[in-house]
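Of the protein chains in this complex, one is absent; all others appear in place.
Presenting chain A:
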Amino acid sequence: MSDKDRNQNEKAGNSRRTFLRNSGLTVGGLVLGGAVGSLFNVKSDSNAESADHKNMVSSSNPNQALMYFTPDQFKTVEALSETIFPKTESGPGAKELGVVYYIDHQLAGSWGLNTREYMTGPFYPAKAVPEQGYQTHLKRQQVFDIGIESINAYSTKKFKKKFQELEKEDDKIAILKDFEEDKVKLNSSLSSSFFFSILRSATIEGVYADPMYGGNKDMGGWKMKNFPGHQASFTNVLGKDKFVAMKPQSLNAQHKM
C-alpha cells in the first residue's frame, strides 16, 4: 500500500468515528446494536480499530465494497485468504492485495452462479468418484455460504472463537488443514476439501488476476513474481541469457491507448 492510500484510510477512519459520534450511536466509545454497530464492531483501542477496518471504509477505491458477502463473511474470508497466502518477507499477503474483494466480486457474478457450467440434474455427489469432478448441485455461492458457516462453527468448537478472531497463526492453519484433509464433515452434498480447494484457487486467482478484478492491488502480486503483465511483445528479451525485469502493466494501460 502506498503512503498516499494509507493517509486516506486513516482519514476515512477518523471521519467514520466522527459519523458515529455525531449520529449518537456511541455511549462512552461503545457502539450500540443495529446494522451500523455490528458492521463497525468497534474495539476500545482506536488504533486497532482503524487497522482492522480501513479496507472496508476506504473511500479511495470505489471497487472496494461488497457485492455478495455479508460483512461477517467478508471478515472470515479475508482471514482465510490471508492464511492461504500470508504476508511474508517477499511481499504482501492476500489481505493487503484485496483478494477478498476479488472473491466477493467473482461470487456475485457468473462464476458464483455457475452459469456457464452444466448444472442440470440428477446429481449424485455421494456416488461420484473424485475423478468425475464437480458433482454437487450447490453453486459456488452456496459452497462459500456453507463453507464459511462451517469454518466458523468448527473454529468455535475447537477454540471458542470465530475464525477471523483467532489470534494464533497455528490455530488458523490447523483449522484449514482439517478442511483440506476432509476431517470436517459439512453435508452430504459438500465436502470440506471441496470447499477448501475452491477457496484456495480463488485466493491464488485474486493474488494474480489483472487488478481490474479487484485483487492484485497495485499489481503487488505480479511485482513479487516479476511478472510484467500485459506487454505487446517480448521478441527482444526472450533470447537473452540474463533475466530482464520489466515494469508491469495491467490491461488498463491498453484500454487508455
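The definition used in the following text is that a residue touches a chain if its C-beta (ideal position, glycine included) is under 8 Å from a C-beta of that chain, and two chains touch if they have at least 3 such contacts; residues count from 1.
Just so it is clear, contacts and distances are computed from a predicted model.
Novice: For the chain omitted from this view, which of "Phenylacetic acid degradation protein", "GMC family oxidoreductase", "Cytochrome-c oxidase, cbb3-type subunit II" or "Oligopeptide transport system ATP-binding protein" is its UniProt protein name?
Specialist: Protein name of the absent chain (UniProt record): "GMC family oxidoreductase".
Novice: Please give every residue of chain A in contact with the chain that is not shown.
Specialist: The list for chain A reads 83-86, 88-91, 93, 110-111, 114-120, 122, 124, 127-135, 173, 176, 180, 200, 203-205, 207-210, 213, 221-222, 224-235, 237-241, 243-244, 251, 254-255.
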